[in-house]
Every structure is written in C-alpha cells, then in structure tokens.
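A short worksheet on the structure shown next.
The other protein chains are all here in position, but one chain of the complex has been omitted.
Letters are used for the chains, namely A, B and C, taken in the order the chains are written, and counting of residues starts over at 1 for each.
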C-alpha cells in the first residue's frame, strides 16, 4: 500500500476526532473507520462512512418508531428469514461508503455494478501518480486450458521474470512519456519552458490499464452483498476478489448478523436447477441415476457432482 | 398528526441516547432527529438517519483522504460550481432516511421516484388503522378550468360540507366493513367466533385511497433534490407538496450549503429553450419581438412572459 | 375482461397492419401482438411492442456484427450457460412493453419493481371507469393460520356471499359519490349545473383499492425474469400471480430458449444454504442427520425436507 505522509496525516487527523450522535453506531466498525486496509501492491480499501447497523434492517422490516430491535435471537431470526426468502428491501436500508485505490482494469470490472454511487479521481483534471500494479509471481498464471476465462498453472520462474520485466519496463516508459507530454512539474511550472504541455485529458491515454486510480464508492447493503456474491466468488478474477474479501471483512464488523446470514444463504450456498433438484430427490430416495437420465449436460453433471461432494463417475 | 403513546415513547427513548462516532455529524439535524414533523391531518415526516454533510459532497468531489473541507467560502464555491454545472455525482455521496406517514394516493405519486429504497408497512401482513385523510376546507378546490391537471377555486361552504361528509362517511363505512371482513380484534381473537376472517391481503382492497400508510424511504441527496424540484414545485399536487416542503426544511438543516445552491440554481431558477433564449437576447438588445416572430406557441409565450415578469400582450 | 367497442376497434386496426423491418422478428409473438389476454374479472395484459429475440441475447454475449446466432443447439447451450452462471447482462438486451389493466392494490405491489418504465393512466387528469375487482368465490380465502402473510381455506358459502356483498356495495357507493363529487358527465357538461365539481386529483381519493387502473410497463428480459421469479411464485398473492402467469406465457412465445432456461434454472429450482448443502451431502453419503445436528432451524428443516421430497420426521 502506498500512502503519502500528507495523506496519512489527513487520515490520522480524521480518526482522532469523535462527535456525539443519536444515530445507530457500530463500535467494531468505528475502530477501523478511515483506516486503509492494504490490497495488492499499492491499493487499499477503507470505510469512510456508514449508515445503519443490523438493527436498521430489522427496523425497516418492521417499519418501527424506535430503534426497532428486540432480543438478539429475535433479530437474528428475522434477518435469516429475510435473507432466506429474498426479502431484499430491508437490506437496502443500511449504507456504506468506501474509498478505494485500485488498478484501472479492476475498476473497469467493478464499475459494471451500476447500483452504486461513484466519484473517481479525474485524470482529465489532475495528474496520476507513478503507481502501477505488478502481480506477485505466485499470481502470475498461465491461461487456463479448460476455461477460456480463467487462469491455470503458475508460470515458471524464468517465464515469470520475463513477464514482470515487460510489465515493469512498459509501465515506467509509458509514465515517462506521460510526464513528458504533460510537461508539468508538481508545482505547476513547465518541465521544458520552451514547450506547451499536452492536455491532461489526452496525455492520460498513454497510461496502461495496470495504473492505479481511486474513487469513493457508496452502496447499500443489499447491493454490496450482490457485489460480494459475484466478486468474492472463486470465479472472480483474483485482482478484484482480494478487494471483495477485504470488504467482506468490513461487513462482518459492521453488520455481523447480516454478514452471517449472507455467508450461509448466499456465499456458501448453491442453486439447484429443476433438473438438479429432481436428481437430488432421486438419489436421496435411493435410486441410481446417471448423467444421461438426469437430463443434465455432461458439464452440468460434473459441476453438480462436485457441488454435492460425489464422484462424477 | 396521530401518534400513539407507545410510538411516542419509542421515539423519546431513541432521542434520549447519544453515542460517540468518528463520522461527520450535523448538530442542527441531530436536534430534530427522530422527531416527527406534522403534515396534513394525520401524517408526518421524520428523519431517522443520515450519512454525510456538506463536507461529504466536497470530499467526494476532491476524492480526498481527510475530511476534505477547507474554508467555508471555498466549500461553498465548489458546491455552487457543482450544482451549476450539473456535476451530480458528489451529491449522491450524502444519504438520508425518512419515516413517512402519508395517504395512499400520495404514496402512489411518491413511489414513481425509483432511485430510492423503500420499506412500506404491509397490509398483507398487518392491519391498517382507522386513519384517513380529510382535506381542510380551504384546500377543497374545484377542478381547474384552464389546466386539466390542477385545481381552481375553493368550493363554497355548502359544497365543501357535502364533499367532506361524503368522504368521511364513506371512509368510515369502508373501514367498518374492513374490520368486519377481517373479523379480528387487536389482541388476535375473532370478533365473531362463528366466522373465519377474510385474508388481510384481500380485505385491504375495500379501503379507499385516502387511508394512511407509512414507510421508510431512503435516498441520496442528488435524488432527493430531484424529488424536491418536482414535488416542492407549484405544479405538484398540494397533498404531496406539503411533504416536500417539510423535507426541504430538513435539508436546510442538514446540508445548508447544498440547500442554498439547490434553491438558487434549481428550485428558484427556470429553463430557457433555444427559442426563448433567442427571444430574451433580442429583447435585451432592444428589439421588439411578438409571439409570432418568437417561434413560441401562444401558451409558451404566456408562460415565458410570466416567468420574465412581463405582460404577455 | 372489459374492453369498449372503440378500444377493440383501435386494437383491431393496429393488428391489421404490417410493415417490413430489418429487425429481428418473432412470428409467434407477432401472432398475439396487441391482443389483450384476460386476467381477473376486468383486467388484461397485452404485449404492445418488443425488441430482440433469443438471438439478441446470444448476439450481445458474443458482441457480434451480424445476427450472431449459430445452430439452435449452440444458442441453447450458450443461453443455458449464461442463465446457470448468472451472466445476466445479455438478457438485458431484449426488451418488451406491456399494456396492463389491473386493480390498484395489485399495481401497488407491482410498482415495487423499480427497474422498469411506467406510464400510468392519470386520475389527476382523467376520470376512472366504474370497474372494480370482485374475487371469484373460489379465491375468497380466510387468513392463513400458519403464515401471517397468506391465505388459508376458502370461505364458506354464506361468509363468501356476505363478503362479496360488502365489497360490491361499497365499491358502487364510493364510485357513486366519486361521480357526484366530480359533477361531470362524459361529454364534459356538469351533472348538476348549480355546482362546481371537485378537482379530479381530490375526488379520486374516495375510490377503493380494488378499482382498476392501467399502465404501459416496459422492461428488459432480465428484469422481467426477476419479476416473474417473485410474482409467478407460489408465495405471491394470487391476484398478481395470474398476471405473472400470463406474462410468462408471452415470454414462452417470445424467447423460447430463454424461457426454458429460466424455468429450469430459476423458477423450478431452489437455493440451498451452506447448511442445507452440508445436510444434503451428508444424506447422500448415507449418514443419518436430524434437525438438531443439521444446524437448521425447525422451520428451515421443514422447508428443506419438503423441498427435497422427504418427510420432516
């Protein structure tokens, strides 16, 4: 994680102050509020604001006048019920805001989640830093042989060295030229007084997709769970999954009852199709069913057997 | 406004507690937090939670690490700039949640604003109270003669008396029959032990559109302003406008700089079409232009003259 | 279903014309285009426009230049894959528009689906007809004894007669008074020349929630499926489920491959929580597991046993 001293001072100053409020407050989240959690080589996620807690979900489900919560066991029962039956609107009543620093190619996946509010650092307006993502060698994987959209084995040492050298050299070179085209120094004077600098909105196009950008990203708990169900999943690209995992941990601190319900009913669960359900029923009834009789395609059959902990044979 | 004693106790208990938080906090809003503001005869609006303040808008626009605000005059200048140039995303970074009690026909207009989170009291699940809206005689207006979608003069005394009697009698009668069909008393025992009660999800259909419902409604500041620009407007139906006005006042307490920018640039401003702009330019240049030459339709001409403070002739 | 002669003529005139287009076209849907499908006593659903077909989903998934489809078996395989792995965006590339006539209490549930476009007939602007929903006696059910949000047994004959009489009389009475307050005849002259009519936006509040309204409702296929997964479900209230069923049938004509994938992977399938999945694995492995050891609550256990076709004991 790369944070300048000035940025660190701003964060520490914000963390040093507290104010009284009548709003629901979550001490476990307050503890890490504003604190950047490192992700990848230069990135981070930090929670910068939140609205509501487990009780806010309960309160909205009951449309109640006071805090709305009763005994923890009753609240837990209600939250489990809401999650199980996909009564999603009460989970929209809690809101969280993150400040995220992330590579541009990760940002491009992330932004596809539309039900969120975003303010991104503008490279039309400002100058990006020389910060780019280089994968750790243990994540430098070959194209998967079985899945067109995934990774296979880790590259060998020599191959990894070559790839990292290409990525690093190219990143530095495109940034050198970005700076040259801009012709600006941090204090605003030109680097070369005889030249005009290229407009920032144009110069940025020379940067590659592993450069870091940053944004404020705000969403409600229901849509955060939807994001996490896709991005904390094993099929997600590693580089976005690590952000999702950090955010899942923030969620555990913030709304522990909702978090547990999400992990049980969504993240750790599976969907059975009508045909897969019929298969499970038949197997439970002691019948022998093969792939052909099941109506599942060979691929679905393998996936189903794996999910159910059986051998595909 | 109608609030039961139990509800009042719940509200007072919530208001009595405060907690320390690192989050931005707005004392002027905390002062009225949870407090119902009366609207119409039985309704209310009350702010039950919020996230962010004027500074949150500034902070998001700057993607800053600390609180993000500088001098008030700089923050005001930035907020005015954002509002003027319709840079709307920073205003999405502040969020507010209301608990609202409102007639169903008002709820039906309100719900058309889709970018919000809603949990409504369920008449499938619970029983509605005998609370219905009766207009104050001074708002009992005749159909407008010039605008198919609006009100004209107030009804005369005898006419008003007749209308109010019809509304009141019918409301009471449909509620009597609702209760009869439900066949339930508040403690759950049947009113008439010899009968089954009709399912709540069916019985509710006998209630009329002036009955009160209630919901939790949460939205971000940008979408709240959009709501207010349409519903605090003179063209809005009176019964929803009074809710918008109460919420505008809450907004003034919560984010005074944003509120002022909104009032100046949106609520109190007007849009000039290309043709109306050409007309204004010509008039300012001292030319005489009539409706025909302006290219405006007669109706637009009248509206434009009224907006510009000139006589239509 | 209630359609006036003028409305029927408009529909027939629209159905009589065809035009040449380069767009993807679905003959099975064209066959019933504009045709109202009766729902409840006075309502209907009719498809009035559509964009795309099964091929549009395939084409978007492939970002292709031509029609994008290959062999039916390949298209089916891709659509099944997209549905199974919740790659939802290609399903957003097909769009459909319905004209729906429905009771107001049904409209109030329906409108909660926010990702759709809606234009509703305005009772601020126009006058509603004397059309209200009266349930068929076989759907007049008592409140469920086990589910606070559902129906139980059908009411007995005498009880049903009483309920229907109350509903019908009240509906007619509130409409009589609506007309009296409006003081308008269809041709615009006052009913009683000595009175002003109450503004339409006020008079409508006397109508009850079983009166019919109508709207144009447009959504994409992904969001339509989401709507259908909730509203064609057995837990949905009967009065909205019948609309969903009619729309599901339209979907079968329109996009048969997508429809079949939806029915198999969503509508007919179930979600297993992490705990329920562990239970299924254990049962398949021949272990004996009871409710306590499973970690499921008694209610979940019953639901799971029912879904898996086993006795709960």
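Miscellaneous remarks
Following the convention adopted for this analysis, contacts are C-beta pairs under 8 Å (C-beta built on N, C-alpha and C of every residue); 3 or more make two chains touch, one makes a residue touch a chain.
Worth saying up front: this structure is predicted, and the values here are computed from it rather than measured.
Among A:210, A:223 or A:251, the one in contact with the hidden chain is A:210.
Listed residues B:3, B:32, B:154 or B:283: the one in touch with the omitted chain is B:283. When you scan A:153, A:233 or A:293 for touch with the missing chain, the hit is A:153. Residues of chain A that touch the chain left out of view are 103-105, 108, 111-112, 114-115, 118, 122, 124-125, 133, 135, 140-144, 148-153, 155-156, 159, 163, 166-167, 170, 173-174, 177, 180-182, 184, 195-202, 204-210, 237. Touching residues on chain C toward the chain that is not drawn are 3, 6-7, 9-11, 13-15, 17-25, 30, 33-34, 49-52, 56, 59-61, 63-67, 89-90, 92-93, 95, 97, 99, 117-121, 214-216, 218, 220. Of the residues in chain B, those that touch the hidden partner chain are 77, 80, 84-86, 89, 112, 230, 235, 263-265, 267-277, 280-281, 283-285, 297, 300, 307-310.
One rule holds in what follows: only the chains that are shown with their structure count from here on.
Interface chain A/chain B: over half of the residue numbers present appear on both copies, so the contact uses mostly the same residues. Between the Cα centres of chain B and chain C there is a gap of 29 Å. Inter-chain centre distance (chain A to chain B, centres taken as mean C-alpha positions): 35 Å. Multi-chain contact residues of chain B (touching two or more other chains): 118.
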